[in-house]
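Every protein chain of the complex appears in place save one, which is left out.
After this line comes chain A, so read on.
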Amino acid sequence: MPGTTRAAPGTGTVGEAVDRLVVTGMSTAAQDVVSLTLTRPDGGRLPDWAPGAHIDVTLANGETRQYSLCGDRWDAHTFRVAVLRETDGRGGSAFVHDELAVGDEVLLGGPRNNFPLAPSPRYLFIAGGIGITPILPMIHQADLVGADWTLLYGGRRRASMAFLDDLAVHGERVEIVPQDEAGLLPLGTWLGAPRGDTVVYCCGPGPLLDAVEHAMTGAGWAPHRLRTERFTAAEVGAPVRDEPFTVELARTGTTVVVGPRLSVLEAARQAGATTLSSCERGTCGTCETTVLDGLPDHRDSILADHERAAGDCMFPCVSRSCTDRLVLDL
């Protein structure tokens, strides 16, 4: 709230890395799906996001997972994500279901958006299973801008499909297709005739995405009318570290140790580097710094996946290190 004493990021009074979130709520959204609410420890504003955005969440077991944001962006203080227990029952999703508790801390990266909602008078949303999560805020947004939309939502069984209650208010616009009752999604019926006024947003398991793409190509839809986000269980880069690492400033040869509660930007400043910054949220791009050696742990909202993989630059206001040592052109 303006006028209160909480220092804003970018005022130079915040030395602490801004990437820790606290789990403030956990509830069951469906069989094997848990919905989490996350806030900042000080209750402050979270970074801005738009429908289709995901965050990287690093758990106490060191694993990083990507989750689509499915809450309300008009509430700047709470993130909501939903986590499915993966079938192989290992790793991050099992940790969330079995170990994570209200009050625990997780690390935040992003949000980033590879699945933004492009303007269109009409949308067809197709969700498979937990792929419903990015679609929920899209639906809200389509309503806000007065776009016409329909949702085709498939899952194994009704009990395993999250957010059915939330969706019930939309009546006829939503078609729920539990596989054990109704079989596979009737893609042929829904995608049979290409439409110039519709963009199709599809999120779910790989085979669903392939089937939708196949159906649309076959029916003669223009390629840009399909937008997809593939859900993979793949891990993001090297395991993230919560232990200190060293940052070497190549221009002066100075080395500084960065503990878990210090940002690389602040550490570089303490070591005498003049590094211009602005948002200190990983969104504006002002603090972009060339990485000469080491592997950055990207937590910004700017770089695309291939730019992250290149590893030649980073945003030290939020990003950290996967390796013991990071050499920066500072």
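A few points about this structure:
Keep in mind that, in the parts below, contacts are C-beta pairs under 8 Å (C-beta built on N, C-alpha and C of every residue); 3 or more make two chains touch, one makes a residue touch a chain; residues count from 1.
The rule is simple: contacts and distances are computed from a predicted model.
Remark: of the listed names "PDR/VanB family oxidoreductase", "Cytochrome P450", "Carbon monoxide dehydrogenase medium chain" or "Serine/threonine-protein kinase", the one matching the undisplayed chain in UniProt is "Cytochrome P450". Summary of contacts with the chain left out: across A:L152, A:V199 or A:V256, the touching residue is A:V199. The chain that is not drawn here is touched, among residues A:T64, A:S277 or A:S321, by A:S277.
Considering the whole complex, the residue from A:L167, A:I302 or A:V318 that touches the absent chain is A:I302.
For the options A:R73, A:R122 or A:R173, the residue in contact with the chain missing from this view is A:R73.
Although one chain is not displayed, chain A still touches it through residues 1-4, 7-8, 10-12, 45, 48, 50-51, 73-74, 76, 113, 116-120, 141, 144-145, 199, 224-225, 269, 274-280, 283-286, 288, 302, 307, 313.
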